[in-house]
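The complex appears here without one of its protein chains, the remainder shown in place.
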Amino acid sequence: MDLSVNIGELKLKNPIIAASGTFGFGREYSEYFDLNELGGISVKGLTLEPRKGNPPPRIAETPAGILNSVGLQNPGVHAFIEKEIPFLRQFDTAIIANVAANSIEEYCTMVEILSDADIDAIELNVSCPNVQQGCLLFGSTASGISQVTSAVKKVCKKPLIVKLTPNVTDITEMAKAAEDAGAEGVSLINTLLGMAIDINSRKPILANITGGLSGPAVKPVAVRMVYQVANSVKIPVIGMGGICNADDAAEFLLAGACAIMIGTAGFVNPNVWVEVKDGLVQYMENHGFKSIAEVSEALIV
Amino acid sequence: MDLSVNIGELKLKNPIIAASGTFGFGREYSEYFDLNELGGISVKGLTLEPRKGNPPPRIAETPAGILNSVGLQNPGVHAFIEKEIPFLRQFDTAIIANVAANSIEEYCTMVEILSDADIDAIELNVSCPNVQQGCLLFGSTASGISQVTSAVKKVCKKPLIVKLTPNVTDITEMAKAAEDAGAEGVSLINTLLGMAIDINSRKPILANITGGLSGPAVKPVAVRMVYQVANSVKIPVIGMGGICNADDAAEFLLAGACAIMIGTAGFVNPNVWVEVKDGLVQYMENHGFKSIAEVSEALIV
Amino acid sequence: MNYNLKIEKTEMLTEQIFFIRLKSEKIAKNAVPGQFVNIKCCDGLDAFLRRPISILRTDPREGTFDIVYMIRGKGTDILSQLKCGDYLDCMGPLGKGFTLPEKGEKVWVVGGGIGIFPLLFLLERSVDVYKASFLGFRAKDSIVLQNEYEKASDQITITTDDGSYGVHGLITKPFLERLEKEKPDRVYTCGPTPMIKSIAEICIERDIFCEVSMEQRMGCGIGACLVCACKIKHNDDYEYQHVCKDGPVFPAEKVIF
Partner (left out) sequence: MNYNLKIEKTEMLTEQIFFIRLKSEKIAKNAVPGQFVNIKCCDGLDAFLRRPISILRTDPREGTFDIVYMIRGKGTDILSQLKCGDYLDCMGPLGKGFTLPEKGEKVWVVGGGIGIFPLLFLLERSVDVYKASFLGFRAKDSIVLQNEYEKASDQITITTDDGSYGVHGLITKPFLERLEKEKPDRVYTCGPTPMIKSIAEICIERDIFCEVSMEQRMGCGIGACLVCACKIKHNDDYEYQHVCKDGPVFPAEKVIF
């Protein structure tokens, strides 16, 4: 059975990827399972300079999901290259650098720097709901996405994946804009903007007031968007949003994704990535699928 | 304690309203609890002509929520006036007519007809995700909303509430458009567009492929949107989306809503409307609130 | 209102099929064959919606009723962990049941898989009539309640898809064969759509009274949300009626499969 997946020049040995921001730089989870099991790791969202992130509380539990407002706390792209890449390179898994910035120039500078680093792909994060300027702004309009993507594309020497926000009226316009501007793939969904209030303290639970919703609750919205996008662009689609088990992963592949990312579910079950991989193989055997591509085309409508 | 709420000329004796499409025309639930307990009932979405609705399956269960694709099955506005209003009028509760149409003309015709009917308010449904033309189209752009609303406003003799879809980039623009066009209030959220796939049959569970997500899963998105809208318009906001108990209702009021609607939770607990009303009174007593308005202004940020 | 009913008895009939007896004077007194209860399998979010399960039979004297269900997914799986003494939240009796036969009539019931369950109640409530049961199962190990159906019927035919017990093949075969020889007054059927569809067609052709019990995914279970649609002939057009309220039992000739 062939689990491998190609996204432009990016070769994944299997379609299971750790979702950005939920997996740090792999160090913590490496104590819980063998990172060689993963097709790839999308690292914590990187910025040019180190970022402190937002004040706590940064997480709230909601029905079948969570809200987070980390706010891109990260050591900056240079520290990532010096300290984290060497660690990640010990493992046979693709390193995907998740990049966030406040201006087109900054996106380009970072992509230039990362193009010369030992990574396998770049995931352009134009969809972080937890920082004031930039980022989400670009991701919320087709023109913003095509501006950032085409500018970045000029200096990018790595496969480029654009990560889309679900907080838009028409996700297919965003995906098409990324495709037209030269992206090798799109990944979706980032978090849905949400809010939770403590009715006793009468305060929002998150210090940041609003945060990004992830986990099982968002799965139907994510599956719908993956389905819509897969039917409107030719480039590969990486699906995510609430995947907790192999059945969920199969649902995203059937919706048209060629690979999937898992984040929140790992907080509850640190083995989830391995279990999903093994379960997916089982599912493919039971249904006589020989490759991931076959699953991605198997939906009957 | 004062539970009454005014939305323009619409007077509700309490802020608990049955959400449109989940409560039919009240007949069924009237066998489970006393409809006099309700502040109001928003009836099943009405169209000018009777509508058959979509083929089944029309519902799928998702994590902490459901997808539906009923597609506005209803007997048409005339049958509603003849057969349903007399039944509903037996109860001391506000009758809110939920109106859907495919063209501005049709919206106006219906509102004219309903303006002479014995109802208390009109809820303009510009946000139904389960019908092909019209409806959602209008609700997805500020210009669409202001066109429909101002046109309708000219012929409307009842308090006008515009029901907003969450499937937009910026919900506040939609609310402002409705306010500027003369709406007495806005209600939100309608359902989030979603999809679920049966991985064994490899088919979408809903015959309509996609459907509207409701229930607890959407609550954080709904609370966030209510909070944003309440802070951007002066007209009253009716909040809904996943309310299952009095704590959830209080959360929406604290977010800035002056009234709330409950739908999906009633499928599981037919007493939910009464329980929420009683629980809300308890909450207000415990926290020394004397009126709903006080709760709506009590959020500490 | 409180819908929590005490579980008086549970039994594992097969690996996948379970029996539960519940205490409810109201349901035991009022339920008619073909009706169902709508069950909240657990508090909380894990099986969010209620699950519709047919009433297998009632015991008005004891004030109890029985259900039998097969494990299909989350909800029924949770149900299978319930023990005697636990409480279960059931709304019901819900829906419109079968039209009971008249004295002296010849009644044939045709059930497949989980579709056999509502038919036992019908057989037990059909008095002074001749009763023949045609029951189709996947395989020998999925046959349940055989004694009950034998007791409740004058004659019984069992088929299995794999031939591991009784007649090999679909239940429609022996049903048709017997139709060559004699004609029942009433046929009642419940089970997989292909099965009830062909039974319905066979009866309509021969102009035999036939009622079918339909399945559909449900929300409210009481007729308010309109999700459990069933396509029904209406003049020379069609309309969507609702399994939870207008059904689950419909006249065969009305249903558009």
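Letters A, B and C name the chains as they come in the text, with residue numbers starting at 1 for each one.
Here is the rule we go by: a contact is a pair of C-beta atoms (placed from the backbone, for glycine too) under 8 Å apart; a residue touches a chain by one contact, two chains touch by 3 or more.
No experiment lies behind these values; they were computed from the predicted model shown.
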Partner chains on view for the chain not depicted: A, C
Residue in contact with the excluded chain [from B:17, B:64, B:145 or B:250]: B:64
From A:63, A:166 or A:236, residue that would touch the chain that is not displayed: A:63
Residues in chain A touching the chain absent from view: 21-24, 27-29, 31-33, 44, 52-61, 63-66, 68, 70, 73, 205, 215-216, 264, 266-268, 270-271
Positions on chain C contacted by the hidden chain, ascending: 43-46
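The working rule: only the chains that are shown with their structure count from here on.
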Touch graph components, with chain B removed from consideration: A | C
Closest chain to global C-alpha mean, per-chain Cα centroids: B
Chain A-chain C separation of Cα centroids, rounded to whole Å: 47
Distance from the mean Cα position of chain C to that of chain B, given in whole angstrom: 36
Between chain A and chain B, centroid-to-centroid distance (C-alpha), Å: 33
Sequence positions of chain C contacting 2 or more other chains: 45
Overlap residues in chain A, where contacts from two or more other chains coincide: 63-64
